[in-house]
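Yeah, one chain of the complex is gone here, protein chain that is, but the others are all in their spots.
Coming up: chain A.
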Amino acid sequence: MAKLGPGQGLGCEAAEGSLVPSRKREYKPCGKHTEGKRPLYAIGFNFMDARYYDVFATVGGNRVTTYRCLENGSFALLQAYVDEDKDESFYTLSWARDHVDGSPLLVAAGSNGIIRVINCATEKLAKSFVGHGDSINEIRTQPLKPSLIISASKDESVRLWNVHTGICILIFAGAGGHRNEVLSVDFHPSDIERFASCGMDNTVKIWSMKEFWLYVDKSYSWTDLPSKFPTKYVQFPVLIAAVHSNYVDCTRWLGDFILSKSVDNEIVLWEPKTKEQSPGEGSIDILQKYPVPECDIWFIKFSCDFHFNQLAIGNREGKIYVWEVQSSPPVLIARLYNQQCKSPIRQTAVSFDGSTILGAGEDGTIWRWDEVDHPSSRN
């Protein structure tokens, strides 16, 4: 399959954001929370369940921790889970929800390549999925069907799992698959059959499960052993985009557009134009660029609030850039920094309404910023 590069030349320019903060929203630092010495690789709010919008989790080392964001600027420590394998290092987490009893599930995975599904209501390990041949770099949950998760691994595959029945439904790898570690995946917000993946082969791939949706439905009603499920290989993506020239370590859908970043100090918003009849063909139009200074190391991920109004990304020096992601040209809302924060921020978490921004630092610290004159914080 041919890789598609972006159009270049006159009339294909991207709108680039300016680094002068608009100060549309003001944030103030609200303390730090040192979890330990091990780097925190992921942090995330639970957007899967309206009851838990103020609950977030972190992973670092062999530990998974859940907190609640308190309105006074502090955290409440809720639960802590420790893998018995001391050498495990969790890289990613994602919230999910059991589709039967609705209990909050926390899915975490890392260097061992084993996906851990924790039921936070009962504080017990619900399931462990073994199958990936190497470490897992990212897990995402399908928001429309919160018991479907997708995992990106170093074994060059992306796999779709049903958390409820523990079935590996589809494996996205093979002839048209990634040629190196897969670093990031994300479900399309409205098209349930579509997702994007990116990785160390410098490409972003858009996949469709349309022809295989039968198996997804089947996975819900499977009563036999999960290992007996007829897992299918999906070998060809719908589109392969060569937007970046280095590792692509984070990708997120913004409506029908894609936000992706490499190690080039910027996030790129581009439109994938796919052709329904002929997969592999189409074109790529780079629309906007969001500069992020000092962001040239890999495995730095960004996040958005629930409605995708603002995007927060950390950088190598511990600063966080908050972009108004849907305005054109992009507007930088704020640059958040803390004198004490010097180590890279690997992942951020933006609360439901964007009033709280969290950063997970490599030094094992959670940093928190709250909006100054936000109505909720004023009360």
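Couple of notes before you dig in:
To be clear about the criterion, a contact is a pair of C-beta atoms (placed from the backbone, for glycine too) under 8 Å apart; a residue touches a chain by one contact, two chains touch by 3 or more; residues count from 1.
In this text, contacts and distances are computed from a predicted model.
Per UniProt, the protein behind the absent chain is "Histone-lysine N-methyltransferase EZ3"; the candidates were "Histone-lysine N-methyltransferase EZ3", "Trafficking protein particle complex subunit", "DNA-directed RNA polymerase III subunit RPC9" or "Ribosomal RNA-processing protein 41".
Interface note: of A:A42, A:V55 or A:I169, the residue touching the hidden chain in the full complex is A:V55.
The chain omitted from view is touched by exactly one of A:E26, A:D134 or A:E193, namely A:D134. When the whole complex is considered, the residue among A:P21, A:G73 or A:P293 that touches the unshown chain is A:G73.
The hidden chain makes contact, of the residues A:Y27, A:Y81 or A:W161, with A:Y81.
Along chain A, the points of touch with the absent chain fall at residues 1-3, 7-15, 28-36, 47-55, 63-66, 68, 70, 72-85, 97, 101-104, 112-114, 116, 118, 120-125, 128, 130-131, 133-134, 143-144, 146, 153, 155-157, 171, 173-175, 177, 179, 189-190, 200, 233, 235, 245-247, 254-257, 271, 287-288, 297-298, 306-308, 326-329, 340.
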